[in-house]
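All protein chains but one are shown at their positions in the complex.
Per-chain residue numbering starts at 1, and chain names A, B and C are given in the order in which the chains are listed.
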Amino acid sequence: MSLTQSALGALVLLPLLVAAVTAVLPHTPRRTLGVGTALVLPVLLAPVLWSTAVDGDVVDLALGGYEPPLGIRLRADGLSAAFLTLSVVVGTAITAYAAVLPHSTGRRIVSPPTMQPEGPAGPGGGAQPEPAEQAAPADRPGVWRPGHPSFWPLWLACWSGLNAVFLSGDLFNTYVGLELVGMTAVALVALGGRSSWQAALRYLFVAVLGSLLLLIGIGLLVSITGTLDVLQAGAVLADAPEETRPAAVLALCLITVGMCLKVALVPFHTWLIPAHAGAPSAVSPLLSALVIKAPVFVLLRVWLWVVPAGEDLAVLTVVLSVMGAAAVVGGSVLALRQTHLKPLIAYSTVAQVGYWFLFAAMVGGSSSGSPEGLPGVDITEDDVVSSALVGTVAMALGHGLAKAAMFLAAGFLKDLYGTDEMDRLRGVGQHHPGLVMAMGLSAVGLAGLPISLSFSGKWMLTTSAVAAGHYWAVVVIVIGTILSAAYLVRAIAPLLVESEDEGTAVEVPEWQLEHASVLTQLPPLVLGLLTIVAGFGGALLGDLLTVGAPW
Amino acid sequence: MLAAAFLAPTLLVLAMTLSGLLPVSARRTARKVMAAASPIVVVPGVITSLRAPTTADGAAVADGPGALSVPWMLFGVELAVDYPGRALLLIAALLYASALSAVTWLKLRHAEPRYTGLSALLVVCYMGNIGTYLAADSVTFYLSFALMSFAAAGLVVHYRSRSAHRAARIYLVMSVLSEVAVLAALLLTVAAGGRLVDEAPAAISASEHTGLIVGLLLFGFGVKAGAVPLHVWLPLAHPAAPPAASAVLSGAMVKAGMIGWIRFVPTDAGDASEVAGRVLLTVALLGAFAAVAVGLLQSDPKVLLAYSTVSQMAFIAAVLAAGLILPDLHPATTAAAIIYAVHHGLAKGALFLGVPVVSHYGHGVSGIVVAVGMVGAGLAVAGAPLTSGAFGKYVSKEAVAGISVLGVPLDAVLPLVATGSTLLLMRFAWVMRRAERRSRRAPDGELISWVAVAVAGIAVPWIVGLAWFPEGGPELAVPGWSASTVWDAIWPILLGLVLGSGIWVLHARGRLPRWVPRADGTFIAPGDLVVPEETILRTTGRRGSRGLDVLEAHSMAVRRTVAHSADRVSELISAGLLAGERRLTRWEASGLVVLLALGAVVAASVVIALSGGGGR
Amino acid sequence: MVIPELMEEVLEVSGRFVPLVMVLLSVTAAVLIFPLREQSVRLRSTINIGLAVIKVVLVALLVPPVVVEGVRPEFSTPFLPGLDLVLRVDPLALFFAGLSVLLWLLTTIYAVGYLEGKTHRSRFFGFFSLCVTATVGLSFSGNLITFLLFYELLTLVTYPLVAHWGNPASVRAARLYLRYALTGGLSVLVGVVWLTMHAGPVDFTEGGAEGVVELARQEPMQATVIFVMLVGGLAVKTAIFPLHGWLPAAMVAPAPVSALLHAVAVVKAGAFGIVRVIDDVYGVEAADSLGVLSPLLVMACVTVLFGSYVALRQQDLKRRLAYSTVSQVSYIVIGITLVDVIATAGGLAHLVHQGIMKITLFFCAGLFAEVLHVHQVSEMRGLGRRMPWTSAAFTVGAFGMIGLPPTAGFVSKWQLGQGALASEHPWVLLVLLASTLLNAAYFLPVVYTMWFHAPELDDEDGADGADAADGAESADAADGADSADDEADDEAEVAVREPKVLLIPTAVTAVLVVGVGLIASLPLSPWETARIIAEGVFG
Partner (left out) sequence: MTEVVSTVQWYLILGTVVGIAGTVRLMLTRDLMARLVAMNVVGIGSLLVLLALGAAAPEIDPVLSALVITGLVITVAFTGVGAVLIRRIEGIEDTQEEAQEDAQEDPQEGREDEDGGERG
């Protein structure tokens, strides 16, 4: 087992292990361990990224030495490496944020009669005085406090699950990883206190249904191919006899519907808004940036690696891409109508999800209007799909970075001012230039304006749409871009404008402003900058995705 | 030296400007000193004029001190001192020097308000003015023309009075129109290959748009030269300016229009030239007499002089027009126009400068000198024998022989202009005689400059006409001493005197018919045509702008409606979406959607399974 | 001659990094400035001005090798699969970059003074630097995609500048600006994608990129549609009628921002883009054969007249200037679309000339507003006496706008006229003349009021107290202050202190307005350079 391989294993196992350990530790060490993990993971990522991106090798590891079909198999090809990088980068940033600002991790009830069972220095307690305590009469036994220690084990387990999904070489692993992610995500949402429980439960039901659909789909595939390994299954299906095709298509359909549920594609998106908007400040970014990327990853894997393309998928691709288009437009319009910051950002996620499903149209093949054969054009089917893949992945990654920054910033404001109603937050941006800057940068990324990773993604997607003759996709992208710019401006501009009516302005105690130190603004700012800087990595990403590509 | 002629004034103006950086007291001293020194800037110009050689046919000598080429400036600045340029340069230098000294060499309490600024403006005008005379390429000509025109607005508005503002406004409007016409004409000319002034007429006549260009030139320069009916600014602007400035306005600046005609309007363009000549001749003759009629009804001496200028410039225009109608006459008419311009410039300058001189020195011993000078200048303008005016008129009359208007030979009509001038000047003398005399003061720049111009008016035209006249040029007729020549010069004046005396006698006895308008400037206000024009313009302007307001209001309303309905539509769409979303948010609704999707998947796979024939 | 030789060697060794360095310099400024504290004025100004000076020097050093010897330093790096980011220095690039860096230096100095004691200066100057980054990047862009990137970047970084004051009006204006600019940008984006599909990465090539010319020949319909998308999008920034709505609204921005929006950054970026598209992407011949230039020409002419007409009806000084910009920038488009060497050169020269003139006017407007709170034209009575230097600069700028010799405006207007006459559309001359008249109609009264009317002062009694300065004088750069006279005491009372930091850049640009016109025929003057570029375009 080479160094790279062990790193691969450690990327999945280390967070899991730490999660288990933190579960039994008191609160302060949980934070320390979490930060430690976050520091180690990038180091582990480096060799993996090196061998995929630089050497162009697919890193393979059979855990415990068992070979397929039964063994647990980790494999890092280009796609994995790309998503893994996102997971590690965003994960690290959010960990840092949660560590610096413990009260962003949720809300918990403590009982005043037994005065602070965990001590005032607990991760939730922080160092700030708690005026709520005075306000709460003694006869009310339960008091809500910001900060929730369970964040750490849950998040680390979630992280492990994410890495497992991104690295898994077989479908079983994928399923387990996805479940781990779903389970912890539901629990993380529930950390947000009373108001978030309903949302968490709703999320739970949808997640379970999606998982079961995935499970049946995987079962079907296994029964056809006899293997769980992604590559093997793909190879078998490619040569499979004609009569197994309907089963494979059914499996694909089931998995797709299941994943669409989990990824909240319109019209299955209604669970996402309360869940993402109601989750604690440190959790929303995780959900939006990482958790919904896992099902996307699974979809890409299954569509491109496992089930070979065919004419019989045409209807499905059309339906998916139409839903994608509807998501882009509808989500954006709904985002425009929001009055609160976090729901607006959640709707923006709904809209962004739509872009990733435009990809389906490109997989579905070219329309008659494709410009093949025109002067200077030499495009093959593979080119269309590969550039669409690059585009989609770039958009997904770009969204991950930008949305994490956006949600961090929004959550920060909500924690600090006690509301995320945009009218009441007028002018507060003046106190937090770094934060507004981060929001601005990530807005560029979300709207897909140059220079940002999403822009590169949109470019590639548009290119392949034009190449495939799907001009309508271009229209959708353009409309989506305009609308997203519109709602993002609506979200950010008020922060910079002094309130016209003094009465509505929110007041913030001095100590809280001091508490909002530069350090807390750093993670969103870094993520925002990365959104922009990553825009120059389009070509790199393109190269990376050819590693282990199915063509 | 030619370069110095332009550099000296530039440097002076720059220095005056930059003195603004000094502290207040130092600035005042510096500006006073510089203003006092300002007449000196014309010295290089005078030297150039005196020393620049011309070729046998009056052109500038290339590579000589009379030619200058600055290739890096604008599109290549070319200057050349040819015969017309040389002559006009000299009178311009003299007039400006006099005007400057009249403004600055005074005791402080006698000086104009803001006289340093006035002197700076005069210097700028001087640069532009001599630029129009000496420019050898079209762009430089336009540059100088514009520079002079716009700087002169400052002279006109100098007193800041209500009438000065009105005069300046009208002057600016007319100037801008003239600038644009000249710009258009010159653009077309240069496009046709006439970048150099020498080549311009040929280029114009070879161009496709000859008629258009000539029309634009006539209009553009006509404004400046005070050609009827474009003269309206002149009777307002010249009186409004300080007397010294009026002297250069009337003496030198209006000649810029004339030199424009001379330089650019082609004579060999066939019909175009002839038509242009006829038009010019018609308006010139009309102007020459109409200006007298209107002028006689004025009571302000400077307005009188201004109308006299209009009349005199019309005379020159008529001479030039003759050259256009009969190209053979052209060299002679041009020469005649130059000589006449030189004479008129100095004589009129002396008269304008004389207006304050009369009021300041017009009594006692100095009063005699003043009276002699003024009468001399007046006689010169009228063209009495022995004066430069007689020379100019004679030369012109000779040059236009062969042209007839409505069957009357032109050389028979032109002398009548002198009659008109005589009448105008008699009226001027009458007005001046009754003008208020202020307390006498010691001789200063005002008096000196007036004397200088008056003396120059006697000598210079002869130098220009005789000593400098190019040998290879047209034959120049010098008035001899034959009785007929003298009589030719005298009868128009006598006629004028008789008429004028008659009117005066009638007036003095109160026998003037009632229908005859009284000469108090009320029957026809100074600027004549401009009064109704202003009214019309103001009315149409008001109506037009009201109409435009309405139009704008309507277009705004349309825009608002469109925007409003667009808002409504988008509002409807998004509200619809929002309502749908709200419905979908209910668990059952979203569940139904999921069920439908799943049902579709199952149904589809059943269909596929059946049609594919395969079973599980 | 040591320096050019040295420069040549440097170019040989590190040639490809020169454009990159130019772009990075401004980014560095932004990165350094953003985190600075509000109070560290001196450090911030030093960074700003220091880097701006370095850039001016660099551009100046680049001129001889690039324009005269034909060196083309180039830097490229992969951006997307099959697409490179290319930065290349060619004469046109240098032309525009020269304008940007020079005016930026001046605007920065002006802004330092203007914003003294106001809030959020680090943010302001940070975005300011990013803005120049975008402009410099824009000018050095070697292909369409690079251009597009910087073009959009420019949109984004100007937004915070327009919204700088943070009051509702400015935020509304900024949003309007963003709406216009982004929509336009998207149109360009789609056009670029489409074109890239057909013709591969489109390198800017004199005479048109190969693939595009080929496309225009074989698929004129598509090529036309793409052209319309590209130019339509660029026309938004260029404020061509009817896409000009954002420009007057954006006047609420701080004066230095207005100045640079109108003179260099936004409006000019659009115009520069149109030049690139017509001359270096399609090539004049191909574009002409598509028949797209004449409609564009007509649009530009309509804009010229419309802008002037609306300007005439404005009473607010800045709004009047804004509409004047609408009108003047279309001169550039007219020049380009006339399909004639002289006209193209005239249009290109106007790119620089208009920039210098308009920035002067906006500097002055800013000074008036800042010092005396004068915003309306009617309030400008007697300003010549109260703020002689500013008024003089304003006068020079206004005369430039009207196109009086020997200002820069005359040079370009004259050549445009010549070009129009040489082209197939001589009627454009009429438009130019009409515009001259209109320009005179809305600038001369302002100038006149400034100089020849008495200032409205509460304690002023005399009606003839006005200052005798030659408002009508166009010959001398910073003239007009020759006013001292017997009433100098009076003047000392009336005159107000004009802040030096604001005045110096204004004076410099005013001097440039005349200087650039006077030296039009000197080698490497804007006009001569424009001529060289135009000759390159027409082969």
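The rule is short, and it goes like this: a contact is a pair of C-beta atoms (placed from the backbone, for glycine too) under 8 Å apart; a residue touches a chain by one contact, two chains touch by 3 or more.
Source: prediction; values computed, not measured.
Peer 1: List the neighbours, among the chains on screen, of the chain that has been left out.
Peer 2: Output: missing chain touches A, B.
Peer 1: Of A:Leu212, A:Ala238, A:Val318 or A:Val518, which sits in contact with the chain we cannot see?
Peer 2: Only one of A:Leu212, A:Ala238, A:Val318 or A:Val518 touches the chain omitted from view, namely A:Leu212.
Peer 1: Thinking of the whole complex, not just what is shown, which of A:Leu16, A:Val58 or A:Ala309 touches the missing chain?
Peer 2: Checking each option in A:Leu16, A:Val58 or A:Ala309, the one touching the absent chain turns out to be A:Leu16.
Peer 1: Which of these touches the unseen chain: A:Leu220, A:Val236, A:Leu425 or A:Val547?
Peer 2: Spelled out, the listed residue whose C-beta touches the missing chain is A:Leu220.
Peer 1: Could you pull out which residues of chain B are in touch with the chain that's been left out?
Peer 2: Counting over the whole complex, chain B touches the hidden chain at residues 587-588, 590-592, 594-595, 598, 602, 616.
Peer 1: Can you list, in ascending order, the chain A residues touching the missing chain?
Peer 2: 16, 19-20, 23, 69-70, 109, 111, 141-142, 149-150, 153-154, 157, 172, 175-176, 179-180, 183-184, 186-187, 190, 194, 197-198, 200-201, 204-205, 207-209, 211-213, 215-216, 218-220, 222-223, 226-228
Here is the rule we go by: only the chains that are shown with their structure count from here on.
Peer 1: Chain pair with the most contact pairs?
Peer 2: Greatest number of C-beta pairs in contact occurs for B-C.
Peer 1: Roughly how far is chain A from chain B, centre to centre by C-alpha average, rounded to an integer in Å?
Peer 2: 77
Peer 1: At what distance in angstrom does the C-alpha mean of chain C lie from that of chain A?
Peer 2: The mean C-alpha positions of chain A and chain C differ by 43 Å.
Peer 1: How many angstrom lie between the centres of chain B and chain C, each centre taken as the mean Cα position?
Peer 2: 34
Peer 1: Could you tell me which residues belong to chain C and also touch two or more other chains?
Peer 2: none
Peer 1: If you look only at chain A, which of its residues touch chain C in the complex?
Peer 2: Result: residues 371, 374-377, 379, 387, 390, 427, 430, 433, 437, 440, 444, 449-451, 455-456, 459-460, 462-463, 466-467, 474, 478, 481-482, 485-486, 489, 493, 496-498, 500, 536, 538-540, 542-543 of chain A touch chain C.
Peer 1: Could you pull out which chain C residues touch chain A in their complex?
Peer 2: 34, 77-81, 83, 85, 120, 122-123, 145, 148-149, 152-153, 155-156, 160, 163, 166-168, 171, 174-175, 178-179, 182-183, 185-186, 189-190, 193-194, 196-200, 211, 214-215, 218-219, 222
Peer 1: Given the complex with chain B, which residues does chain A contribute to the contact?
Peer 2: For this pair, the touching residues of chain A are 202, 209, 213, 242-247, 249-250, 253-254, 257, 260-261, 267-268, 270-271, 273, 312, 315-316, 330, 333-334, 336-337.
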